[in-house]
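One chain of protein is taken out of this complex; the other chains stay put.
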Amino acid sequence: MIGTILVVIGMIYFKNSFSTTILLQKFLYTLRTKRGLRQLTKTNSLIFLFGTIAAIIICLAIFAEFVSPYDPLVQDITSRLKAPGQEFLFGSDNFGRDVFSRIIHGSRSSLYIAITSVIAGTFFGTIIGTLSAYLGGRIDLVLQRVIDTLLGFPSLILAVFLVVTLGASANTLIIALAVSLIPQIARLSRSHALSIKEEDFVIVAKTIGAQPMSIIFKHILPHTFGPIIAYAAGYVSVAIVAESALSFLGLGIPPPYPSLGGMLQEGRLYMEVAPWITIFPGIILSITAFSFALLGDALRDIFDPKDRFYTGSFFPLITKSNRKRIKKF
Amino acid sequence: MIIVFTTILITGLILGHYNPVLSPISDVSEKDSIDSERQEKDIENFPPFPDVQDDDIENTSIQQKRGGILILANRGDPPAGFDTMRTSSIALHHVAGALFGPGNLVMRCRENMYLVCPYLARSWFPNPSFSEWTFILRNDVFWHDDTQFTPDDVKFWLNLAISGLNVGDKIRAPAYFEGDLEEIEKVEVLPPDQVRITLKNPNRFFPDILANPRLKIAHPRHLMEPRMNNGDVSISPLDIELIGLGPFKFKNYEPGTIIQVLRFENYFEKDDRGNQLPYLDGIDYVIISDPVAMDIAFRTGRLDGGARGFGHYLSEERIVGYTRDLGDDVSFAQIEGGTIRLAFNVLKSGPWQDMRIRRAIALWIDKESAIPAVLGGFGWTTPDISPNNLFKDKRFVIWPKFDLEPLDERRAKAKKLMEEAGYSNGFSMGHLCRARHTQACQFLKDQLLGLGIDLQLHIIDEGEWNRARVSLDFDTQPGALSVLPIPEGTEGVYGRFSISPDAYSKHEDEEVDRFYRLLRDATTTEGRIDIWRQLQKYLFLDKTYIIPIAEATYVVPYRTHVKGLTIPSEDGHTNTDFATVWLDK
Partner (left out) sequence: MRQFRIGNYLFWRVVSLILTTFIASVIIFIVMRMLPGDIVSWILSGGGEAVHSTEVREALRQELGLNDHLVVQYGRWLWSMVNGEFGGKSLVNGQPIASIVFRQFPVTFLLVTYAIILSVIVSVPLGVLAASRRNQWQDFLVRLITIPGQALPNFCSALFILLGLIIIFRWSPPIVYTNPWEDLLNHIQIILLPVLLLTWEHSSHIVRVTRAYILVVVNENYILYARAKGLPQGHILLRHALRNALVPIVTIMGLQLGWLLSGTLILEAIFGLPGLGGGLVQAALVRDYTVVQSLVTLLVFVMLSVNLIIDLIYRISDPRISLSNQLTHSYNGS
């Protein structure tokens, strides 16, 4: 989702740039041609299914106040542990709070944290990576050492470490998840920027005396944009899972504010008499993570077709070049 | 001496018809009597006891079976190298009873935990002014390496606890309970078998203080002293392989996995018929930090008993799974536990400095609903000190008697008080909230919302909690310490801030001092009860420094084949020695 938003912004911003034009063309090709569309609906019906689900979840999250039938925090002891039914769609929890409302608000905070951390991580990662590549020399060397170091931290372990240090809150979670994304994005954008730096048009721009900033923004960034967006889009679902894992360990958003992982943890104690407190958040979490993983795949196919075969997307969109390959096989 | 005996005698008489037994819930007649009393006290929504089948208190005449390994869950790894001077964590004390014994010189009686029984000391007597206490030790007590236990061990242990140790530039900190024992001026050994403890001030309840089950002797002088003198001052019991005095000796410890203990053949205690205790061959404490994992393991028959500790104690909802899977093969022991409460820091400026506001909050909170929501369905709406306790059960008001009106009326009154105080639109108030127990905070936050009070929860982990709760930085807090089961033992939690920094409510009310002075000077139990009643009314009603909301009843599952358990009527740290336990399978 965030990828899509960024794409639109990116397309407006870089409307003259070469690679976005191609991307746009590819995307439109898929949508325009009858065969493309048919293929799309046929092979990628799952993507459409999960894309729709993801869209619904996002809408529910955005309009949580209007959609949720109850306040997720207000307790009502008289209606505790009510089974799903007319009154409570997904039942009620130990404090008599509506599980459905809590799930909506919980997935809102999950999405908010995941998406914000991915944006932040992508933003800083790109800046660090591009600058590192462009400036080179000692700065590059130092930045690369730090990035190497951060890459050595398994991401959830880094996140646990940071959350424990900074205290559990939404902002800490965002920082923790962003920090584990930054080195990956930085490395990616650096390697892309390095290769583009040597391209003729950048050298020409340099020789005619263009400002470094304008070289970075006009010439280097537009070309590294695609793969980075692709990677970032794939990371959203990873961030959702990581956020819920941290909440599950008790390192997430502090109660009483709902989070999917936290609800899973709390609900376990009522598994025998009120399984719905655990099962519904579990299902919603799985579906959300799943949908975003597939969306990430699809976005990667659009934005980084070259990389597709290295990371191995399962649902490649049928594009012109892609069809050729398939035929060949 | 005489007064002590009369005190004990009176206590005994008062408790006479009550006769607390090994497990108060496991005796049917017992249960009935509690039930009838409960009705007298107009407690309407009292949760039902779970179904328990009769335990064999009367059937102890059946041939008891020796041998077998008891498998219990333990909440976590004992912290601080099993050092009873460093921590009162239940993760240690659930195990420490078996290793180090149920008490020290004295213990809380197995039959009635409100009385003091001899343990390592055969007997004791004070001087007429109660400032010198002399303990006569048993001569058949041995450490697990078969070294004789001597008065020098007692002296070493007490000195280590009270003043720590300095060797060169190395310092060993005193025990955490040093405050409880700070009245001790000196400890003398009177050979061959006596220890005389001199107090700074007379205290006729000194054995009561010493009988706290958290004060366990885990520090053999003959093993520790030489190493300490060599500079290894921070040596812990784990470093000397947990040589203790308890009924079981240490066999094996795999951190994060299991603690195993074996029967100590040279243990001194015997049962009524002269049989050597303990009956069991050993105990395996399996470390399970996740309550749900404990449930699963117990229900599939991998455990004989549950862990003690908040979070591991069962709730009504979890019991459903136990009874469904195990039916009659499981019984549930109940221990009166800690109170959930709201305590104000009146030394910090804010609307809560106004008595009317505190009173309004007390009237507003729907205390009954805390029992299902926070306490898992097991609990009472009473102030501190358990309902089974002498000072509450027979003589003292149960909480609902303070504010007996229906909730609607109370709440209307609360609204009016808020208006009078000029806060009809409410205000914002901070609250310390332990990340471990967020349920109570969530409950309070929601309750106060109705009164227009926005309770800001500061959710903190245990490290921060230990700092914050003795500081004046926060508006309100739930309070931490559990108290001794006697009124005199409560000054640490109700006293003035400058005297008791860890008190629930931070206040500097000298009136409270006066009550405690009166309590200490009282000579009869009647008098103590009377003063205690006045003090509680003063604290909870007149001044409302503290709002006791509900008291938990801790529920621990045991398999039915586990016989002879001594379940304390309150305080889960008590009677964790399992010396009288046997397996009937």
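Order of writing sets the chain letters: A and B. Residues in each chain are counted from 1.
Note that contacts are C-beta pairs under 8 Å (C-beta built on N, C-alpha and C of every residue); 3 or more make two chains touch, one makes a residue touch a chain.
All of these numbers come straight from a predicted model, not from anything done at the bench.
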{"item": "Absent-chain contact - pick from B:K170, B:K200, B:R227 or B:R514", "value": "B:K170"}
{"item": "Residue of B:S123, B:N201, B:N230 or B:T300 touching the missing chain in the full complex", "value": "B:T300"}
{"item": "Contact residue for the chain not shown (choose from B:E225, B:D325 or B:D513)", "value": "B:D325"}
{"item": "Selected residue (touches chain absent from view) among B:S500, B:T566 or B:T580", "value": "B:S500"}
{"item": "Missing-chain contacts mapped onto chain A", "value": "43, 136, 140-141, 144-146, 148-149, 151-157, 160-162, 164-165, 167, 187, 191, 237, 241, 244-245, 248-250, 261, 264, 268, 271, 278-279, 282, 285-286, 289-290, 293-294, 308-314, 325, 328-329"}
{"item": "Touching residues on chain B - with respect to the absent chain", "value": "76-81, 83, 86-92, 164, 170-174, 176-180, 233-234, 236, 238-239, 254-258, 284, 286, 288-290, 293, 296-297, 299-300, 302-303, 325, 434, 436, 460-467, 480-482, 492, 500-502"}
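In this section, only the chains that are shown with their structure count from here on.
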{"item": "Chain B-facing residues of chain A, complex", "value": "73-75, 77, 80-81, 94-96, 168, 250, 254-256, 268-274"}
{"item": "Chain A-touching residues of chain B, taken from the complex the two chains share", "value": "291-292, 315, 317-318, 320-321, 324, 366, 369, 372-373, 435, 438-439, 441-443, 445-446, 449, 457, 459"}
